[in-house]
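Omission of a single protein chain aside, the complex is shown with its protein chains in their original locations.
Read from first to last, the chains carry the letters A and B; within each, the first residue is number 1.
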Amino acid sequence: MKRSPSEKIWLVIKYVLLIAFTITCLYPLLWLLLTSFKTNQELYINTWGLPQNFSFKNYVDAVVTGGILRYFGNSVLISVTVVIVTAILATMASYAITRMEWKLSKLVYALFIAGMTVPIYGLIIPMFSIFKRMGVLNTHIAVIIPQIALGFPMSIFIICGFMQSIPRELEEATVIDGCSVFQCFWKIIVPISRSSVVTVMVVQFINVWNDLLLPRIFLTDQSKMTLPVGLTNFKAQYSTNYVGMIAAVILTIIPSIVVYIVLHRQIMEGMVAGAVKG
Amino acid sequence: MKKTFGNKKTIAIFVLPALIIYSVFALIPIVYNVYLSFFETNLMEVNKFNGLKNYIDLFHDGTFRKALLNNIIMVIGSLIAHMPLAMFFGNAIHRKIKGASFFQTVFFLPSVICGVAVGLTWTFIYNGNYGLLNGLLKAIGLGKYTQVWLSNAKIAIIMIIIVVMWQYVGYHMIIQLAAMRNIDAELFEAAEIDGATEWQQFKSITFPLLKPILKIDAVLIITGSLKYYDLVAVMTNGGPNHATEVMSTYMYYQAFNILRYGYSATIGVVLMLLCILSVGISNVVFRTEKEGR
Partner (left out) sequence: MKKKTVGLLVALALASLPMAAQAEGEVLTMMMNSSESDSQAAGYKNIIEKFNESNESGVTVECTFYSNSDYKTALSTMMASDSEPDIIFTWELGYLGNYVNGGKIVSLQSYLDADEEWKNHFNDGTFELLTYDGEIYGIPTQQCLGIMYYNTRIFEENGLSVPTTWDEFVNVCQTLKDNGVTPISMASTAADAWLVSQYIQEISNGIKGYELFDSIYQGGGAWNDPAFVEAAQKFQEQVNAGYFEDGFTGVSGDEAREFFRMGMSAMYFNGSWEISNVGDATLSPEAENISCFVIPKINAEYDGVTLGSVDTSFAVTKNCQNVDAAIEFLKFWTNEENASMLAYDYGRMPATDWELDESKLTPLLAKGIELLGEQKNMTPWFDRVNADYGNEFNNQSIAIANGDDPQTCFDALQAYVESHPAE
């Protein structure tokens, strides 16, 4: 298909903007990568240049002294558990709220949504008391449960928003064919809602992965801490080992990027396959 | 039909697991927080019922008003970056451009990097002596505008908001792009045969079909900006002299630094009310549009 001159100009503009933004996204990463080879002195004296020599000392520091791999494992355990549990329970609850007929559904929905408006910082003290009573302080459960609980509002909001748009005839036909509600849920609703569930999982993953607050309050053992907390180990009382911290950041970004690149194909394929045609 | 979808046991199986976890670990703390907001308390010896005094104090608190204003600027900035801009990029990528999946991945990257690293990088970019931004200004002959960006009380919050805007463009783009990919490609093909320009296609096909997800996105952006904490804490921690204070940092400061838990809870409650208000407004906008269609 031939393009008109105005379309060509438009295309150029689009590319210019896309590439400009690409640079702003990649440059900080490149800077972090280069800085990870510098010494703390070079960081201030030769901030933007190439490192004087490519020493892996900071990476050794990050892994050996900083123990970053252990923190990474903890972060993976916590975020994966939270993401999976939240997605499953939120999808189920959303299904009941939007597709089933009961009087309190609107109230329950409102209760869930109310949680979206609360900053987590306000809930630390009461949560701490509850976990103390449960005896789960300093276990990963103390971090996982509040993340799940506070993940529901946003997840249910997104999934309900999507499920409301699914035509009711679809399930009614299935039920007439003799399927149970559960079958209907798994075979019809879940596949159709896949894109919203994936969105929820991505949003939730980022929240949990970057959270600094809950682990540092509910956990005390260094061996149980998560990555963002691990990064604060590079902070001394009056100084910070920035280059060590940056090396640790690089180590943690790489797997996230790989996971994202691998997953995003599947995510997109899943979304296209599950799309509501028309 | 009603029987199948109205079976109480089935409903309970679906909704109770989430509801129970949520009630115990979110609702109870929320209620407790509201309760605390009527007290002057450090959760130890001082525990005085205060009525509405905290709320009245808050109303007169200059720092809180500044924090609120900063949050509102952040809402506006985020709405601009995460709606039109993200939509523009999303649409560009959606229209089968070369390197689509490359752009998509790269744009998403900043939101995966933890706040500590993002804050650190941008602190160096904004540095007064050798920061990239000042270097850039000098290079294009605007040397007189160079300054110590994060120490200037007048603009520090704007500089932080710019980073927030930058960081999450890709994140919202992905949400919107996912919805765009759900639109039937035949619609665009038909429009193209009819000779519709790209802008016309966007206006008459993409945008209307995107509205439901945009509503959701708007709520995420507004509540997210009102509750925002991370980069402010990392880059300036609310300073210089409260210039970059936002409600969350102020709330955190009141509770954990000076042990005014009651007052801190009050900020939390006000923040909650503001968020509810914004969700309400989004819903109203949504409804009128539905009727108008």
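By our rule, contacts are C-beta pairs under 8 Å (C-beta built on N, C-alpha and C of every residue); 3 or more make two chains touch, one makes a residue touch a chain.
Predicted model only: the values in this text are computed from it and were never measured.
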Option touching the unshown chain, where A:Lys57, A:Lys106 or A:Lys132 are the choices: A:Lys132
Selected from B:Trp149, B:Phe188 or B:Tyr229 as touching the chain missing from the view: B:Trp149
Chain not shown: contacting residue from B:Ser78, B:Asn91 or B:Asn127: B:Asn127
Chain A residues touching the omitted chain (full complex): 40-41, 43-45, 65-66, 81, 84-85, 88-89, 92, 124-125, 128-129, 132, 135-141, 144, 216-217, 220-222, 229, 232-242, 244
For chain B, residues in touch with the removed chain: 13, 17, 42-46, 123, 126-129, 148-153, 156, 236-244, 252-253, 255-259, 261
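Simple rule for what comes next: only the chains that are shown with their structure count from here on.
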Parts of chain A lying in touch with chain B, wherever the complex brings them together: 1, 7, 10, 14-15, 17-18, 21-22, 24-26, 28-29, 31-32, 47-48, 89-90, 92-93, 95-97, 99-102, 108, 111-119, 121-127, 130, 145-146, 148-150, 152-154, 156-158, 161-162, 165, 172, 175, 181-182, 185, 195, 198-199, 202-203, 206, 209-210, 212, 227-228, 231-232, 242, 245-246, 249, 252-253, 256-257, 260-261, 264-265, 267-268, 271-272, 275-278
Residues of chain B that touch chain A when the two form their complex: 1-2, 4-8, 10-11, 13-15, 17-19, 21-30, 32-33, 43, 88-89, 92-93, 97, 101, 103-118, 120-122, 124-125, 127, 130, 132, 135, 166, 169-171, 174-175, 178-179, 181-182, 184, 192, 197-198, 212-213, 215-216, 219-220, 223, 227, 229-230, 247-248, 251-252, 255, 261, 264-265, 267-268, 271-276, 279
